[in-house]
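A short write-up of the structure that comes next.
With one protein chain removed, the remaining protein chains of the complex are shown where they sit.
As written, the chains take the letters A and B, and residue 1 is the first residue of each chain.
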Amino acid sequence: MALAEHELAERPLMAAWRRFASRRVSVVALVVLVIIAAAVAGADLIAPFRSGEQHLDHVLAPPGADFLLGTDTLGRDTLSQTLYAGRISLVIGISVALIASLLGTTVGVVAGYLGGRIDAVLMRFTDTLLALPLLMMIILLARILGDSAADVVLVLSLLGWMALARIIRAKTLALREQEFVVAASSMGASTTRIMVRHLLPNLVGEISVAVSLAVAGAILAESVLSFLGLGVSSAHTPTWGNMIGGNEGFMTVEPWLVWAPGLAIVITVLAVNYVGDGLRDAFDVRGEGRS
Amino acid sequence: MTLLHAQGRARGSSRSLNSSGTRFLRGWRLVTATLAVLLLMAACGSDTSTDEPAPDEPASESATTLAPDSGESSSGGTLVLAVEQWPECINPVTSCANATWTIWSVLIHYLPRLMELDQSNTYVASSLLVEEPTVANGGLVTADDGTFTLTYRLNPDAAWSDGEPITSTDVWFSWRAGLDTTGTLSTIGLDLITEIDHSDPHTAVITFSEPYAPWPTLFGGLLPAHELGPDTDIADKWNDEITVSGGPWIQEEWNQEQHILVPNRTYWDTERIPQVDRVVMVPREDTDSELLALQTGEAMAAFPQPFPGARERITGDLTYKVAAGTYMEGLWINQDAPDRRFDMTRNVRQAVAYALDRERIAEIALGTITADPPVLQCTGWNPGFGPWCQDDFARYTQDAAKVAELLEAEGWTRPDPDGLWKNAEGEELVLAWNTVAGNNRREDVQALVVDMTAPLGIGWEIINYDPGELFQNRLPALNFGPVALFANSTNPDPSVANLYDIDGIPTEENEYTGQNFTAYRSQQASDLAFAIDAEVDPAARLELVRELSQILAADVPWIPLYMLPNMIIWDPNAVSGPGAYVSSPYGGFFDMFDWTVHVE
Partner (left out) sequence: MARYVLTRLATTVPILLAISFAVFWAANQVSDPTVALTVNPRIAPEDITRYREHLGLGDPILSRYLQWLGDFVQADLGISLVRNGADVWPIVRTALVNTLVLVSLAVALSLVAGIAIGAISAIRRGSFIDYLATTVSFLGISIPVFWLGLMLQLFFGLYLANWLGIGPPLLPTAGLYSPGQQGFDLADRVRHLVLPTMALSLQLIAVYSRYMRASLLDVMNSDHVRAARGRGLPERTVVVRHGVRNALLPVTAQAATDAGQLVGGLVVTELVFQYPGMGRLFVDALYGGDYPVLLASVMIVATAVFLVNLAGDLSYGVLDPRIRRGAR
């Protein structure tokens, strides 16, 4: 039985990968993402300078041999800062996506599988949150919480799981009626076991699409919060968002300060969206996830 | 951007909230408009005094030599100004008046003053007075019973825009309105007045219960009794409309989208009758928007909070002028910090002061705004206001030997010569340091100082807060620091009693009232600060200020860094005249009656 389950999950995955691999643009996007991730993860190796290293005699230097993308108001190398900032921005994006997906999946599976009153309560709650002006809620919550990366992750995760919960629930409702679930249930498998061993593997497609879109959404949301002055404080660590927020005024005179993190955001988010789109096709996930 | 330097994340600078560059907001409206009330109560110099041109010169030529005149200057035309912070309401007595921009964009142009600040920020008699009250002319009398009498002689020509004369009854009414209005903003000084004799319409005799040296700061915005009275509670009046003017302008329209002013052709101070036909102020609530409006020609001048990169960014057709403003920024040291792991003794405070290269700090904080920004060398006085700022703090320059000497004297050691100082209990010399989150200038200063003092064995733990949290919850309860970086306002009057009042240290016992935010306990300094307020003779006052300044420099209750600059930007192809009042507490638009626009 265990083997059969395993195969059930395995074969679609392989098929999905083949379908994904056949879409050139998604593959390119994935490669771009891997490169970006490797670059920011390996910032210690490839960045010309340490994170936050000040060159007070080269304040606001233009791009040149010493500083490929120029320097900021404290003489910090823009290229190095962009790489180090990318770490935090990506970590924020991925953390939010994982936490929100965990929340959304849990709610969706529980509601969909258990049904009845639990389903009704959970879904009404989900729908209501979904129907709120989310950015307003995010701004409010961000005002209350602090300015560390963890605070931003918390804010975005708490308000980012609802769309997935709905999608997962719908799929779970369908799966619940399928033979292998009914069979497992009749053989006395516990509810938890059914959810984890039987339902989850069949939700991989939906979850992976949602995770990818959530990464994109979280990176964008972080930049918007920084724009509003509510994001991660640059006193703690640079992020792409607070690099833009902090240097926005230099857009016309020292454009590299803003364009470097700005393009980093756009390219990353674009790549993530293409990968998500590829995943959607690959897993044949219906409906547009909200990003 | 708002003004509030004291707070921080103003939207100011960039669209990001911070003043320095972040976009918007965190504090933007919160701003501490410290000056605001002051301004209202303050006064400024009339043109009849010192530096003004001879009366026969045309007023339009007076203050404006800064801009290259590129076009034909002539009377008439519409002046369009971008305003950084738009007041929510404009009632002159209530909290509406706490926003500095309520004064700058509205009240200062309509309400007459008794004493007025001139271009050098010195109090002189305004054109509403026949002469300045002095001890010599009997205007200032301290009686044997301790009461103090101030006599103003009013100019009989002075009249409101509806033709009613401005009289001593208006002075009396303004006093009562300040006290009686529901939600009045400040009663400081007014509550010491026991009586105003207004039996003679041209003489106001004001009796104080005790000598009150900052008397010129009172009555900076006189109210028309005939229009607003007889009820002295004016909370419901003039919230969105100033119906009668005693200044150069008359209000045509004020709402949340624009403010239109037209000349008061009947103004008795004929030199200040405006040159242009109309002024339109529009909100552009962050510096990027303001600058953009100037660059696109949508506005002709702006008085923004200084923003980083100004020197580079103001290019092309625009010109600008920077001068020291009214906010002093420094490291405020809280001796009662609840989380301190060791006491902020005098030696530790001095050591921190000797660990800083304040020139470098000023350069990084303000260097992209103004060349060679000066370091502030006194603790509580504005070098731009009168003779009060003594340079006693100049002794503190970066000096590793002094740091070591001061710390070793109190048992600190540095076992690892590259590490941090440690005291006898093994606590490292690490200071928790707060400022307003998201304010780029301040966060730059923090990053700079962290690197700067590391070689000297002093470390920092940076914990920044939202302006609301810092200024509303933590500062008033002394629950910060021990070190905080923020700006506090300065007055044209040298009163500093609020800063150093030994009974003004917020504690649980006094329910956290008081503004001695450094918990500086010096009876001597406190007594001197109060003596300064009670001394009406300027020369004697200066001696007291000197004495206090030396004590403060030795005690280092806080470390002054620099004055935040003010700046005014304008398009010389469109307007001539801005710049004369750039460092005035009245705001850079004060003298727009002298400006001309170039009509094509």
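The criterion applied here is as follows: contacts are C-beta pairs under 8 Å (C-beta built on N, C-alpha and C of every residue); 3 or more make two chains touch, one makes a residue touch a chain.
Please read these numbers as outputs of a predicted model, since none were measured by experiment.
A.B. asks: If the hidden chain were put back, which of B:T149, B:T203, B:T243 or B:Q515 would touch it?
C.D. replies: B:Q515
A.B. asks: Write down which of B:T78, B:N137 or B:Q524 is the residue touching the left-out chain.
C.D. replies: B:T78
A.B. asks: Which listed residue, A:M14, A:L45, A:A131 or A:M187, touches the chain dropped from view?
C.D. replies: That would be A:A131, which touches the missing chain.
A.B. asks: Based on the whole complex, identify which of A:I139, A:L200 or A:V253 touches the chain you can't see.
C.D. replies: Hidden-chain contact among the options goes to A:I139.
A.B. asks: Taking the full complex into account, what residues of subunit B touch the chain not shown?
C.D. replies: Its contact residues with the unshown chain are 4, 6-7, 15, 23-38, 41, 78, 80, 88-89, 91, 94-96, 98-99, 182-188, 217, 235-236, 239-240, 253, 256-258, 260, 278, 280-285, 288-289, 292-293, 295-299, 466-469, 471-472, 475-476, 486, 488-489, 491, 498-499, 513-515.
A.B. asks: In the full complex, which bits of subunit A touch the chain not displayed? Write them out.
C.D. replies: Touch set of subunit A with respect to the missing chain: 119, 123-125, 127-137, 139-141, 143-144, 166, 170, 173, 216, 220, 223-224, 227-228, 244, 248, 251-252, 262, 265-266, 269-270, 273-274, 277, 287-288, 290-291.
Rule of thumb we're sticking to: only the chains that are shown with their structure count from here on.
A.B. asks: Indicate the whole-number Å distance between the mean C-alpha point of subunit A and the mean C-alpha point of subunit B.
C.D. replies: Using C-alpha averages as centres, the distance is 46 Å.
A.B. asks: Touching residues of subunit A toward subunit B in the complex: what are they?
C.D. replies: 52, 54, 56, 59-60, 73-74, 143, 147, 226-230, 233-236, 242, 245-250, 252-254
A.B. asks: For the complex, give me every residue of subunit B touching subunit A.
C.D. replies: It comes out as residues 9, 11, 13-18, 20-26, 287-288, 307-309, 312-313, 315, 360, 364, 367-368, 437-438, 440, 443-444, 446-448, 451, 462, 464, 466.
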